[in-house]
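A single protein chain has been omitted; all remaining protein chains appear in their positions.
Up next is subunit A:
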Amino acid sequence: MQPVERRLMREVPALRRHMAYSTALALLGAATVVAQAGLLAKVCADGFVGHAVRDTALAALAAVLTLRALLTWARGTLAQRAAADAKHTLRERITSRLRRTGPLRLAARRHGETATLLTRGLDALDAYVVGYLTTMTATAVVPLTVTAWLWWTDWTSALIVVVTLPLIPVFGALVGMHTAQRTARQWRLLSRLGGHFLDVVAGLPTLRAFGREVHQTRVVGEMADAHRRATVRTLRVAFLSSLVLETVATLSVALVAVPVGLRLLAGELDLRTALTVLFLAPEAYLPLRAAGAAFHDSAEGIAVAERVFALLDEEDDQHDEGTVPQRAARLLAAPDGRTARLRLDRVTVRYPDRPIPALHDVSLTVRPGEHVALVGPSGAGKSTLLSLLLGFAVPASGRVTVDGTDLGALDADAWRAQVAWVPQRPHLFAVSVADNIRLGRPHADIAEVRAAARAACADRFVEALPNGYDTVLGEQGAGLSAGQRQRIALARAFLKDAPVLLLDEPTAHLDPESEAAVTRATVALMRGRTAVVVAHRTSLLPHADRIVTVRAGALVAPRADVTEGLPAS
């Protein structure tokens, strides 16, 4: 068992239970196999010597066969249920784990990867649990039971089985070792050839644009042919191991059957024993052969388990207080956002994968009700500055304070409840437009939602949607333009009605018309609130009390120091 498998057993109780049930049922199954072989042999042998037809023996045989069917059913059902439970356990753990990773890091993760892992990815465990584990328990129990019975019935035949049985795993391992490297190289080639069709189909509009679509028809055929040849070449090696295993298993049956026949011929054996041996011998090999086939299925399941554990083992982002419940008691209540002074005091922020700090020794004070615009080239650290004020990023050195209290010491959720944030690329959820706007206030009534949408200049296009505010948005707001998405995010901020606003380029990537509308909406929203706005375009700048330029992680015009200490207007 690999370390990952041991960990799976340790951490998923359903699998431990499954192993226990499965072993017990396999043992019972082995008993029915033995009983079936014995009874069938007895019935045939009795008939052979001309005894009268015994209905009781046939009835017993029928009962054993029925019991065998029931055991198989129970085993399969329990295995599938164990797989369902194991997947459920892992899904729950991943879902809970997501909370402990910083939101920005989560959002930056390769798109859809976690979602795929949680749905289709985990299904690879089915083959592992239902196929592989079930076969493995049978492998541990059945050959031993069957061989023991065989020994008791006819030890010479049992000896042949005992000698040949270990050959299967030995040969399997030998062939496997010999072919592993070659197969791995082939699979890489295969995956490249296999991806060609998708690449060509995805590029079909481009091929047509340049008149190359007809030429590619031939290439599609050629690549498919190359793929076939490579596949067959790979399989010729990959199936060798199963060829060896199958041949060892079937030859062993012949090795048992022929001497038994010869001994019968010589009168050294009775028919009933001979038939019992004939029926039982293949059963000893069956689980090992099945294990060989299931072994291939298990690889994918183990790979998925590895990915799950890698995700679960990721280092916690230390700044998210929600992770450490015992700290919650010591968290301070957040100051009132309406009168709070936000301050960065010589703050430096580093991201783990970048050598240069995102912000270096930055100080800034924002008075209550002040509108500060941040300008500067992309990548200068403007968004990082907003992340600091939200508590999404933590300073490596320096302090972020709200009315003199360290942000890290505050109850983050209580602080964020007073902040409305409109990110550069807001995430829209696959629920109705109204529920998207309600994100911060789930119980707001529809009139409030409409008012917020109107304030954000979103009412007109929302009402033009097929079902208005009840229109369920596609994945990530599919069907809406960037400007429309941004206005829905603004409506969220309006509805939340928080005293502190953090807006990240609300007008970037917008066409002229949307920009004008969003500017109007943003200016309306800022009125009477403390606002820090990242503004690349000029349209918002006239509405700022102060413009701060960020360049290469530092504030260029440190006007904050000039206004420092002035009474709030």
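As a working rule, a contact is a pair of C-beta atoms (placed from the backbone, for glycine too) under 8 Å apart; a residue touches a chain by one contact, two chains touch by 3 or more; residues count from 1.
In the analysis below, contacts and distances are computed from a predicted model.
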Per UniProt record, name of the chain withheld from view ["Thiol reductant ABC exporter subunit CydC", "Ring-1,2-phenylacetyl-CoA epoxidase subunit PaaC", "D-alanine--D-alanine ligase" or "ABC transporter ATP-binding protein"]
"Thiol reductant ABC exporter subunit CydC"
Can you tell me which of A:28, A:44, A:451 or A:465 touches the chain that was removed from the display?
A:44
Can you work out which residue in A:28, A:189 or A:224 touches the chain that's missing from view?
A:224
Touching residue (missing chain; options A:271, A:302, A:451 or A:547):
A:271
From A:2, A:206, A:397 or A:467, the answer for touching the chain not displayed is A:206
